[in-house]
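Take this structure first; my questions come after.
Missing here: one protein chain of the complex. Every other protein chain is in place.
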Amino acid sequence: MRILVMNPNATRSMTDKIVASARTVASPGTEIVAATGTPPAPPSIQGHHDEAMSVPGLIARLRQAEAEGLDGVVVACFDDPGIGACREVFSGPVLGICEAAVKAASMLSTSFSVVTTLPRSVPVIEHLVHGYGLSHRLRRVRSAAIPVLALEEEGSGAREKVRAEILRAVEEDRCEAVVLGCAGMADLTEWLTEETGVPVIDGVTVATRMVEALVACGLKTSKVGAYAPPIA
Amino acid sequence: MRILVMNPNATRSMTDKIVASARTVASPGTEIVAATGTPPAPPSIQGHHDEAMSVPGLIARLRQAEAEGLDGVVVACFDDPGIGACREVFSGPVLGICEAAVKAASMLSTSFSVVTTLPRSVPVIEHLVHGYGLSHRLRRVRSAAIPVLALEEEGSGAREKVRAEILRAVEEDRCEAVVLGCAGMADLTEWLTEETGVPVIDGVTVATRMVEALVACGLKTSKVGAYAPPIA
Amino acid sequence: MRILVMNPNATRSMTDKIVASARTVASPGTEIVAATGTPPAPPSIQGHHDEAMSVPGLIARLRQAEAEGLDGVVVACFDDPGIGACREVFSGPVLGICEAAVKAASMLSTSFSVVTTLPRSVPVIEHLVHGYGLSHRLRRVRSAAIPVLALEEEGSGAREKVRAEILRAVEEDRCEAVVLGCAGMADLTEWLTEETGVPVIDGVTVATRMVEALVACGLKTSKVGAYAPPIA
Amino acid sequence: MRILVMNPNATRSMTDKIVASARTVASPGTEIVAATGTPPAPPSIQGHHDEAMSVPGLIARLRQAEAEGLDGVVVACFDDPGIGACREVFSGPVLGICEAAVKAASMLSTSFSVVTTLPRSVPVIEHLVHGYGLSHRLRRVRSAAIPVLALEEEGSGAREKVRAEILRAVEEDRCEAVVLGCAGMADLTEWLTEETGVPVIDGVTVATRMVEALVACGLKTSKVGAYAPPIA
Amino acid sequence: MRILVMNPNATRSMTDKIVASARTVASPGTEIVAATGTPPAPPSIQGHHDEAMSVPGLIARLRQAEAEGLDGVVVACFDDPGIGACREVFSGPVLGICEAAVKAASMLSTSFSVVTTLPRSVPVIEHLVHGYGLSHRLRRVRSAAIPVLALEEEGSGAREKVRAEILRAVEEDRCEAVVLGCAGMADLTEWLTEETGVPVIDGVTVATRMVEALVACGLKTSKVGAYAPPIA
Partner (left out) sequence: MRILVMNPNATRSMTDKIVASARTVASPGTEIVAATGTPPAPPSIQGHHDEAMSVPGLIARLRQAEAEGLDGVVVACFDDPGIGACREVFSGPVLGICEAAVKAASMLSTSFSVVTTLPRSVPVIEHLVHGYGLSHRLRRVRSAAIPVLALEEEGSGAREKVRAEILRAVEEDRCEAVVLGCAGMADLTEWLTEETGVPVIDGVTVATRMVEALVACGLKTSKVGAYAPPIA
């Protein structure tokens, strides 16, 4: 089985980290194919504009993946950009990491908070969770007030800020689990789980194995309605 | 006051029709500035892929509108593509025609149905209405089973199909109003209202006047949260 | 176009202020017709009882407006009293200022709070917003702990209390816009917007222009269901 | 214990029927005090206008009931008119028959339909049920297409139409219980239950006993928020 | 009329207290039949496991009640354990004390909080209230941080903790009423109402009288759908 894990932004170091995380959880027989966005996709996706600029490149890469016969796709950005379009151009399962993570959180707890990077992502994520039907399980979307790319820099203090925000979430929101609201946090999961005592859920790993699950069960995206191939 | 009415697809004849509708309702002092998408924007927007391909051009045009000091924007496609991104790059009010139309419908009736073009647009619109919080007022989204561009062709029978579907909506859904689910139907509103006996609501005209309303009241898009300008 | 702006309470000075606000935003060709409630309508509407006492007079005035051929109606009380009944007796669009304001807020931001006068109005407004389907956008309804009529008195400190409460809303609720929850605050909008840095939305002006918008688009209240004329 | 059962419309024969129903279920120690609306309350309440015209008289009667020290109130019209205002002017529990009936239905079944009189009442009732939080239990609100006062006339065929509509509800809606959507149907409950095989729930009797229940438990309307006494 | 009031846990002293409360509110002609769970039902029900262990005994007792011709049942544990199963094996109305209490609260106020025993019960109750459709009325479920059985012990300080938590609820949640979230608090209602100034609602008494109400109105559990008798 071959699964495309695509980082839709244009920062290659982030892709490396994401794909490394995906590979730690993939089953032996699963090949993880890496992909990174190219400009006009921005170096990080922080808001609707950035998201929109990343989607055409994402679609192009998925068309290629379809031609290559890949089995499934993970879109590794927590804003779940372009998922509907991706599902139109690809036959196998396509999963965003926000959808995967919050659905996993709801299987392991009765309530969760999300910790993301900048405040501007908060309403975007709230809207996604509303669409996924899990608003009643979501305690709060919190920002650790760090730019996405600070997670790539040694010594930025970003990790510690994420940890501190998770601890605040557990204390103040009375949540039972915490979802990491950025693909760039994928490598912190184990450390954060140990530090905080609650399940800390990273969308990259969960989405990788969930796509694997759907493929293994012989499931594909429905083509009889909203996700039918583009007409033109 | 200058309002940009942008048809995000690449079909100029549709823009002409849309802009003509907008001008029939605009106040005397309001200038309607027309814009059409350019490829890779497709000739019509039928699904998520098409929508995604139209957004970068839409954003580019809005950045220009911002530089020119325009006062407001109507995005004249019923899928409300790229609204979040548009609100990030423009200071004044930005309104999609779906949002405008369903909010107007809920001011004139207690329930409404939407009549759109192809079946694949049905779930897209359902999802939009859910996000706008009006699912409890929506009776049903219906498709008249016509491609968008058939509305541009004389003798395609498209108009009659729309009328027939509206009559079915009134009969079967017990709805009190009908929203036209495609910018390309803007010129049919008056005829359809006369033929059907219920308020028939076109998003192009309503959105134009609602944007005008917001501008006249001195209101602009909030820049303190989700719609802050792009970082890069 | 002639639009009735009716203050359903019996305080004439409030009507004057409301109508002055409406006139500042109305289009050149629009005539604003003023009306004030008469007893048993109370001097201010603070709660369900007061609302109920104001409705028969409101209906009577709308019947007259219908006979006079007026084109639209704004009910200028934030509790949106008697809107259903008004829509039954009047052909053109009828809009309450709460409905207008919260729908405008949701076009300019992803979240908003409401600042009203007394605590007792808080649940009334929460219930209205729930009915309008915007609970998921509403952060909180707040009271500035001032009686409605204090807004009419020089030196009451009411304006400053409203400003302080808006600043608390921005800080504590992390809202992106603020809706003024009383018709008597209509004259404060500009000042409050400057002082607070977020869109401050007044229902009187917005409702006036939105009714204008609906009339200009040729739209009327649906008469095939809930808003059919009274039987007797 | 003394409970006021008030028919807010002006038809005395309907009051007699309602009160007779209430008395059949009241506990031995409970005195049912009857009241009927007086003009401008209309002879039947069919829509928002009629409702609004009945409320001032309803409030006046409840003020008197408060002065007389009555213990609870049933508002015997299925539109639940003026409940908020009633709760402001009365200390003991006040219950509308729609609220009582749909809450009872949700204790006896997992889904129910409502059968009311005229189509115009359908959206009014849908809105009420939405506010009571039971939309997910409501299958459909149906109209038997009979005017309220036809229920008062021998030989009008109204009873048979109600029965037929209930049978359609059970068949088509797959509901488990049926709520009678008009106070004027109170005397039909037993007959309809026998004829249809599902619980048929009348709001008058249920509301009477539920108000009794609340009074017996020493409960009164909360006065610290929305239902505080009117200010003036 | 004979009503079974069953305490599904195995603590007889709690049953005595519960039944005493039920008897203080029952109508003269109503006989309250007491029942207590037996092991494997645990001494108190604190979580899903405990709930599950209590249900088979509860069902067995209800089968016996059905054979004895009892008229209605109150399940006196705030987790509303096994209500669906109980409704399958019993003909008359069956009501859990959470359902009864929150529905009563919504008849007396526009918002309420629940005060329960241990934190682990909080999400259980939130889920129940969501199912009953009253999430929009619920301010917060709070824990007084006391084990259920501490309510049975003199000098445990449990009562004072409950009072303090109610006062915090009124202050911090701005709720208008408080529901006691444990059957073991039934004897505290009067004292707490006096101490706090808001309606304090105990499910045992309310459920007892509401079951009485349903029986008095001739209503039984629907047997045409979800609550049909078990097949085997």
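Per-chain residue numbering starts at 1, and chain names A, B, C, D and E are given in the order in which the chains are listed.
Heads up, the rule we're going with is that contacts are C-beta pairs under 8 Å (C-beta built on N, C-alpha and C of every residue); 3 or more make two chains touch, one makes a residue touch a chain.
If you're wondering where the values come from, they're calculated on a predicted model, not measured in any experiment.
Chemist: Using the whole complex, pick out the displayed chains that touch the missing one.
Modeler: It touches the following shown chains in the full complex: A, B, D, E.
Chemist: Which of these touches the unseen chain: A:A20, A:A34, A:V170 or A:I231?
Modeler: A:V170
Chemist: For the chain left off this view, which of E:P123, E:G184 or E:G203 is in contact with it?
Modeler: Once the missing chain is taken into account, the touching residue is E:P123.
Chemist: Which residue, D:T15, D:T30 or D:S111, contacts the hidden chain when the whole complex is considered?
Modeler: Counting the whole complex, the residue in contact with the absent chain is D:S111.
Chemist: Where the complex has a chain not shown, which of E:M6, E:V25 or E:M53 is the residue touching it?
Modeler: E:M53
Chemist: Over the whole complex, note the residues of chain B touching the chain we left out.
Modeler: Touch with the absent chain occurs at residues 119, 122-123, 126-127, 130, 135.
Chemist: Touching the hidden chain in the full complex, which residues of chain D are there? Just list them.
Modeler: 110-111, 136, 174, 176
Chemist: Please give every residue of chain E in contact with the chain that is not shown.
Modeler: 40, 42-44, 46-53, 55-56, 59, 82, 84-85, 87-89, 119-120, 122-124, 127, 130-131, 147, 225-228, 230-232
Here, only the chains that are shown with their structure count from here on.
Chemist: Chain with the smallest distance from its CA centroid to the overall CA centroid?
Modeler: C
Chemist: Give the label of the chain whose average Cα location is farthest from that of chain E.
Modeler: Here the answer is chain B, farthest from chain E.
Chemist: What chain lies farthest away from chain A once each centre is taken as the mean of the Cα atoms?
Modeler: Relative to chain A, the chain whose C-alpha centre sits farthest away is D.
Chemist: Any idea how many Å lie between the Cα centroids of chain B and chain D?
Modeler: 42
Chemist: Could you work out how far the Cα centre of chain A sits from that of chain D, in whole Å?
Modeler: Those two chain centres are 51 Å apart.
Chemist: Mark out which residues of chain A touch at least two other chains, giving numbers and ranges.
Modeler: 119, 122-123, 127, 130
Chemist: Indicate which of the five shapes (line, ring, star, complete, other) describes how the chains touch one another.
Modeler: Contact pattern: none of line, ring, star or complete.
Chemist: Which pairs of chains touch each other in this structure?
Modeler: Once each pair is checked, the touching ones are A-B, A-C, A-E, B-C, B-D, C-D, C-E, D-E.
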